[in-house]
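All protein chains of the complex are present and in place, except for one that has been dropped.
As written, the chains take the letters A, B and C, and residue 1 is the first residue of each chain.
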Amino acid sequence: MSSEGNVAVHVHRDDEATKLGMWLFLFTELTLFGGLFLIYAVYRFTHQADFHIAAQNMDTFIGALNTIILLTSSLTMVLSITAIRRGSKKLSLLFQGITIFFGFIFLLNKYFEWSHEIHLGNFPGSEILLSKSQGDILFFGLYYVMTGLHGLHVIIGMIVIAIMMRFTLKNVITRNNNIKLEVAGLYWHLIDIIWIFLFPLFYLIS
Amino acid sequence: MIAQATNFAQNVDNTFIIIVGICVFFLVLITTLLITFAIKYNKKRNPKAVNIHGNIKLEIIWTIIPTLIVLYIFWLGWSDYIELATPPKDAMVINATASMWQWKFTYSNGKQADTLYVPVNENIKIKLNSTDVSHSFYIPAFRIKRDAMPNTNNSTWFNAEKLGSYTLFCAEYCGLNHSKMYTEVKVVTKDKFNNWLNSE
Amino acid sequence: MEEKEKHSLTNHSYSVYIIVWLALLTFTAITVAVAGINFGNATIAIALIIASIKTYLVLTIFMHLKIENNTFKVFIIIAIFFLIVTFVLLFSDYSNI
Partner (left out) sequence: MADNSIAISSKGHESYIDHKGKHSGLLGWIFSTDHKRIAILYLVAISSWFLIAVLLGFLIRLELLTPGETIVGAQTYNAFFTLHGIIMVFLFVIPAIPAIFGNFFLPIMLGAKDVAFPRLNLFSWYLYIIGGIFVIIAIFLPGGAPDSGWTFYIPYSIRTSTNMIFTLSAAFILGFSSIVTGLNFIVTIHRMRAPGMSWFRMPLFPWALYATGWIQVLVTPIIGITLLLIIVERVFRVGLFDPSLGGDPVLYQHLFWIYSHPAVYIMAVPAMGVITEIITVYSHKTIFGYKAIAFSSLAIALFGSLVWGHHMFSAGMSDTANFIFSLLTFLVAIPSAIKVFNWTATLYKGSIDLEPPMLYGLAFIFLFTIGGLTGIMLGTLSLDIHLTDTTFVVGHFHYVIFGTTGFAFIGGLYHWFPKMFGRTYNKKLAKISFWILLVGFNILYFPMFVMGWLGMPRRSYDYLPEYQSYHVISTIGSWILILALIIIVYTFIKALRSGERTHEMNYCGGETLEWKVETPPTHENFDEIPVITGGPYDYKQNELESEVE
């Protein structure tokens, strides 16, 4: 590692440093969600039966659909990087656009899902929820917080990719200088990874 | 000096004395070395420093010795603690309920009191509960402390060996009158206790 | 071997990513299918193992970890190790051994 450290001094642009910085940032996201997963794990352990019952409210189909949507968006994200590296700016832009579109569809699904639950009265502070068991209250508390925070990240990711599209258009991101798109991609994939864990924990335990 | 009203308190104090002894030894050692070196190798007396990069043997010694000492201390603490953590089966149970900012003790026959009356030389188990925020049941003379929280089942136990009256604090900050949330433990003879328990 | 892979990835073939994507979809299908079968306590473990495999694929291929140098790999190991140890220590309080 030490020998590589020296390159930085001479090259003005240090892609390696940018990537390291991004990865460290991803770790902060990882432990941010990690805290929530810790809470989830403990409550699931102490309220097993309640969690099973509460999870029956979740629609596995929508969950699985959203998983597929996010996985596919991850694919288009990485393809956009490949495209720009191959030199086809238009294709890269197309893939970035599709990624944002999938993000949007994901959120739309999420919106319908949330409204459905809220319609059923399973929302924080509602009398219906408060009359249920403690495990139910905790399950839905975690459900809203975790998917909500995740959704927030999807929105941020979409904004980031939109900025990347602009950069691509303006030739800030080019065939030989695409580190910005690359780290934006890392962020998008992390969102995907978090969903990969959220999906079984909320939809598949009933 | 603080009262030792239980057998457990004596164990804790013995451990404390041993650890204080070890700590004072190291503190005196380090301080003496610091002062001696600062004087002996002062710039005026010793204008030329000698580079010493390290000494593996010394490094190993001062890694291993502290390791052994701290493991010993750990064991002292653990063996006392495990005694405190396992209340005897035959212990008499008293429920202690904490709320902002007072203690309430409920006995098996339903009698309630603000002051904790306990018979001498008897195993007492205190079941802790709170109606609002976190509190902590703390009797310095018994060297015991346990948090009282809503929605949790904490308990502690003791066997008071000396008659008398001791302070019982709330040790966990609980708001405006936290500092006023103290009462007394009255250790009385068995007869007196029974009279009190069955009075009214 | 690794040099070759690096070459193929930096040479920007689309096919590797599409294959991985298909694999990810397959694992999703498996995890949904398996969830219907009752394995008792093992259900959650199976789901988490599948999720971990999917994560591994995303990390190594989509996030290009496979062709990064060791610093990145050490970094990830540190972060994941930290998270796992935290889980274990926290559960020392909740599982009554």
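Remarks
Heads up, the rule we're going with is that a residue touches a chain if its C-beta (ideal position, glycine included) is under 8 Å from a C-beta of that chain, and two chains touch if they have at least 3 such contacts.
The shown structure was predicted, so the numbers you read here are calculated from the model rather than taken from an experiment.
The undisplayed chain touches these shown chains across the complete complex, A, B, C.
Contact with the chain not shown here comes from a single listed residue; of B:Y117, B:Y138 or B:F193, that residue is B:Y138.
When the missing chain is restored to the complex, the residue among A:Q56, A:S115, A:Q134 or A:N171 that touches it is A:Q134. Residues touching the missing chain, restricted to chain C, are 71, 78-79, 82, 85-86, 89-90, 92-97 (touch as defined at the top).
Contacts to the hidden chain, counted on chain A, fall at residues 1-2, 4-6, 8-9, 14, 16-17, 20-21, 24-25, 27-36, 38-39, 42-43, 46-47, 124-125, 130, 133-135, 137-138, 140-142, 144-145.
Not every partner is drawn; the one left out touches chain B at residues 2, 11-12, 15-16, 19-20, 23, 26-27, 30-31, 33-34, 37-38, 41-43, 46-55, 58-59, 62-63, 66-67, 70-71, 73-74, 76-78, 80-82, 84-85, 132-134, 136, 138, 140-141, 143-147, 149-154, 167, 169-180, 182.
Keep in mind that, in the parts below, only the chains that are shown with their structure count from here on.
Taken as a graph of touching chains, this assembly fits none of the simple shapes: it is neither a line, a ring, a star nor a complete graph. Centroids of chain A and chain C (each the mean of its C-alpha atoms) stand 15 Å apart.
Shared interface positions of chain A, defined as residues touching 2 or more other chains, are absent. Residue positions of chain C in touch with at least two other chains are not found. Only residues 10, 12-14, 17-18, 20-21, 24-25, 28, 31-32, 35, 43-44, 47-48, 50-51, 54-55, 58-59, 61-64, 68-72, 75-76, 79, 82-83, 86-87, 90-91, 94-95 of chain C touch chain A when the two sit together in their complex.
For chain A in complex with chain C, the residues that touch the partner chain are 1, 4, 19-20, 23-24, 27, 30-31, 34, 38, 41-42, 45-46, 60, 64, 67-68, 71-72, 74-75, 77-79, 82-83, 85-86, 182, 185-186, 189, 192-193, 196-197, 199-201, 204-205.
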